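A single protein chain has been omitted; all remaining protein chains appear in their positions.
Here the chain labels run A, B and C in written order, and each chain numbers its own residues starting at 1.
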Amino acid sequence: MTITKHSSDTEIQQAVTAWLEANWDQAERVPRQADKYIEREWLTQVVEAGWSVPSWSSEYYGLGLNGRQSRIIESAFKEYRAPGAARDRYHLGAITVYKVGSDTLKRAVLKELLTGPICCLLYSEPNAGSDLAGVRTRAVQDGNDYIINGQKVWTSNAMEAEYGMLLARTDWDAPKHQGITFFLFPMRQPGVEVRPINQITGESEFNEVFITDARVSAANIIGEVNQGWKAFQTAIAYERLIMGQGVTARRQKGNPTSHPLIRLADRAGKLADSHVRQKIAQAIAYRELNKLNNDRAKAEMAAGTGFSLMSLSKLAMSRIQHGEAALATELLGVEALLDGEQYPDARNAHFDSAKAYMNSIGGGTDQIQRNIIAEKVLGLPKEPEHDKGVPFREVRIRAIDE
Amino acid sequence: MTITKHSSDTEIQQAVTAWLEANWDQAERVPRQADKYIEREWLTQVVEAGWSVPSWSSEYYGLGLNGRQSRIIESAFKEYRAPGAARDRYHLGAITVYKVGSDTLKRAVLKELLTGPICCLLYSEPNAGSDLAGVRTRAVQDGNDYIINGQKVWTSNAMEAEYGMLLARTDWDAPKHQGITFFLFPMRQPGVEVRPINQITGESEFNEVFITDARVSAANIIGEVNQGWKAFQTAIAYERLIMGQGVTARRQKGNPTSHPLIRLADRAGKLADSHVRQKIAQAIAYRELNKLNNDRAKAEMAAGTGFSLMSLSKLAMSRIQHGEAALATELLGVEALLDGEQYPDARNAHFDSAKAYMNSIGGGTDQIQRNIIAEKVLGLPKEPEHDKGVPFREVRIRAIDE
Amino acid sequence: MSNLSTEDRESFRDNVRRFLGAHAEISSVRSFSEHDRPYDPELLRSLVELGLFELMASEQQGGLGGGAQDMVAMLEELGSTLAPLPVLGNLVVAPFLFAQVEEPSVSAKVNQIRSGEATIALAGNAAFVPVPDVNMQLEYDSNCRLTGCMSMVLDGVYADLILIGFEKDESTDLYLVEKGHLSQCEALSTNDPGLRLASLHFDRAPCIKLPKPSELILSQSHDMGLLAVAALQVGGARAIFETTMQYLKDRYQFGRPIGSFQAVKHIAADLFVELESATSALRSAAEQFDSAPSDCARSLALAAFTCSDVFMEIAAQAIQLHGGIAYTREHCAHLYWRRARSLAAMYGNSDGHRERYLSTWEEAAQ
Partner (left out) sequence: MSNLSTEDRESFRDNVRRFLGAHAEISSVRSFSEHDRPYDPELLRSLVELGLFELMASEQQGGLGGGAQDMVAMLEELGSTLAPLPVLGNLVVAPFLFAQVEEPSVSAKVNQIRSGEATIALAGNAAFVPVPDVNMQLEYDSNCRLTGCMSMVLDGVYADLILIGFEKDESTDLYLVEKGHLSQCEALSTNDPGLRLASLHFDRAPCIKLPKPSELILSQSHDMGLLAVAALQVGGARAIFETTMQYLKDRYQFGRPIGSFQAVKHIAADLFVELESATSALRSAAEQFDSAPSDCARSLALAAFTCSDVFMEIAAQAIQLHGGIAYTREHCAHLYWRRARSLAAMYGNSDGHRERYLSTWEEAAQ
């Protein structure tokens, strides 16, 4: 039976289940008809069956289903613990190419992307942090290729990625948003060096990527030459969406039956101290208030009016995370000098205190978030923009340029 | 004996005491040779004797003395409780004319100013608040006079003043600081209406001044046409100096033997509550820290390095005053609903809470103070100025101008 | 529980908002305390016509049977105007206390209250009284007369009826007294011109002793009063916040709207987070009250301190952000600021509610 957007939920359910029964060994977690599990082969099967990106058009490996219908397939795969579904929700590279790439590009790379390679997103640079459009990585045309030189930073998954979606400047005489091109850039080539960043949390989630005379074909431009900023907006929006989903699922504090700050205060013998109690109460309250705001946002989103509320959560989370971690540190007393596995309370307090900067700096600092809330939600006027309409080569990156 | 800068301190002391003995009845607080006390007559005597402005040159009623020598005279007058001394320290109008007026203007008005009239300072306007140079009061030449139209606000002493030192715009095509003229403007004329401002504290220290087709002679320009901003800097600097002296003397909180917040907490039965105690301690600490900063500033000023510390006090005072008043209000409990003479604690808490805005808004808002500290002390770069070099008539005062 | 649908509630809210926008002058607060007159009878009558006074009355009593969510929605609107109105007595607490009283002697009064003919003040030391007099003494004699006095009675200056809640030995009695039977009524000077207080004296005053209310009704009356204050706080905070945002757009200095300065923007953004948080806390508490009135202690406490703190903060910052103009009595900012300071002292203070909030977390963990 062919599944289309006119199929009933039951038909979809039956079709995907039947397919999985026939092709996937749920117990062994391998394909039924394979000697050993080769990821690319299995993913190819999934793509060809249409389960990989069911919401896409049939021209590009999809079934043209709506969101609800797609979720049925995703759930079935989850139940069978089979990989490869919902790439139309989670594969940043494939989604971006599908949404903004040319037909030629889509035909050339989409299937490859869906059946394996991880795609990272190469946008931040040492001099383009809060000012994301201040890209200085340089792309110079050379026949059918572009030659890339520059440095990217804060790149997730750069070690594993076969492709990077790369922002590079192709016109230095246009204002900053208008001279940027977006490339699907092969990472596994000479001239691409990836170095993990040691974070203050002890983690290394991000990388620096140094690019020296590396090449990318003009055919791999996503969108159009010098129109990369617009194409990039799609990618970044999906990245945030995917990240946001991760964060929500990560940790559920605010469990009604216990609270770590109450436990720490109790252990420190300070649970009767009214000052400590006020601080704990307010810390717990900030988290609960944010949750209530988010609940209200979701309800209002359904009615199409919740954008302004949604925009508050990231900023609010900075106060919550920094505040809880600071209070936990304080409650440790002298134990705050210690760290490491042997002292889990101290380790958690230090880790959380450092990790809080991930929210207050990463993905747009608190300062940028406040600008956005003030301008986009409250309608306060923008600051006069200093680099607006200025050819990018004249925009300063340091005082010495004066 | 004629007093000059070469006289010894003892000679000065003897001379001024002898003069006061001869001319002023210390017990009755009237001149000895007068039937009744007419202020202007007495002040004329003081001016002619040189005691009024001893630090000024002899050409303009002074004796050419230095600061220390002048203080001897001031002290003697204070001891005899005789008015009229130290006008070179306290008479804003006379000082400004003396420092920046033309010789013609000085000869014309200085003596008159010293022997009576109060001078107010007319600078703030409804559209020139934080942006003091945004003056829109208009001065148009008409023969030997200028005709003035506009509105001033936040003027102290406008009711009593015979003259106002007035900032008015004379060139609308120059950038904002360069088209302003400073006038010694007669207040007692048709077209000048003074209305007291009712403040949220219940006081009326300030006034609005409405000026409609009033006149001032071109001879009364202080400094030069269109150079008024510079002349005004002298006046405002002296105004701040005189105000600052007043504030320092006004109230000495932080008396070591009692503290109003401790008393209020005790009365509310909350002096054992650790949260209340922490808040009180921090409130007291902020005031003590500011005092310590000021002490250090004075010591460093002697060594010529204390400017940066001096500049912090006004900003720090906002947190102190708002914080103390908020805490007092909180400690009142339900009594915070009340007000008036019968409830002095409530009345003080409400008054102080309102009056704190005098510091955090008046004389440059906290926001302006932070700009100054960041730019002048910490050397952070200025914001790009939006109205720099722009003809003033093109500077916007409301969105509708777009 | 509420008998109104969400749509009904929102359309009710819109009606009230439109009406108040057209008829309730913020400036009415100024003149209110200067004359010894009660609330504006015309405004009251119009609100009765809008059905506002029917809202909380039960359906048995011919009311709309509204719940906390409905009440809160209306009071957010009333809070935004500052217009002097007998909110806590007539609109919230008395209807709730009377909802289950079927005493004929009271029915007439209830109708007067609901028709806006009579205003009612809440007095005594019971928890449902917004400004309780914890030191009060009261004697109810064998002739059914009351003797005693109580200070700081909200609306006590001119209310036609006084509802007294007197708690002693963990038992609470309710008495209803007519204004005419007061032996003395002394108006007190208040910081907020829109909130008037009096101390009242009774000397063998005839009264109606109401049937003893259940603990549940008493505690829920308190909870409704507290929610009402939180709603007034959110409404007031939102109104002065919006006024301030408009000013930041309109006011130009240095050739730019002052709202384009980054530091000003950031204050605004932070205040907006607080405002929306308070709104969420308020509405969630009301919802919780409607769905599980005996299990809403945590929500209520959260709403109480959050809404109180936020109104204080926003009203205070509003003056700062306006600059000099708000230092004048002509501007409305100080009126909101005074209201914030007064409401913060009703039904206990923020720290107390925060303490209670934490206790609910500890209890849950046990």
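A few remarks follow.
As a working rule, a contact is a pair of C-beta atoms (placed from the backbone, for glycine too) under 8 Å apart; a residue touches a chain by one contact, two chains touch by 3 or more.
Remember, predicted model here, so these are calculated numbers, not experimental data.
Taking every chain of the complex into account, the omitted one touches A, B, C. When the missing chain is restored to the complex, the residue among B:53, B:92, B:211 or B:284 that touches it is B:284. One of A:54, A:134, A:186 or A:228 touches the chain omitted from the figure, and that residue is A:134. Within the complete assembly, A:154 is the residue of A:19, A:154 or A:183 that touches the hidden chain.
Contact between chain A and the unshown chain involves residues 124, 127-131, 134, 153-154, 197-200, 275, 322, 326, 329-330, 332-340, 342-343, 346, 350, 353-354, 357-358, 360-362, 365-367, 370, 385-387, 390, 395-399.
Along chain C, the points of touch with the absent chain fall at residues 261-266.
In the full complex, chain B touches the hidden chain at residues 256-259, 262, 274, 277-278, 280-282, 284-285, 288-290, 292-293, 295-296, 308-309, 312, 315-316, 367, 369-371, 373-375, 377-384.
The rule we apply is simple: only the chains that are shown with their structure count from here on.
Distances between chain centres, each the mean of the C-alpha atoms, put A farthest from chain B.
Chain B and chain C have Cα centroids separated by 44 Å. Residue numbers of chain B whose C-beta contacts span two or more other chains: 275-276, 386. Residues of chain C in contact with at least two other chains: 249, 256-257, 261, 264, 351.
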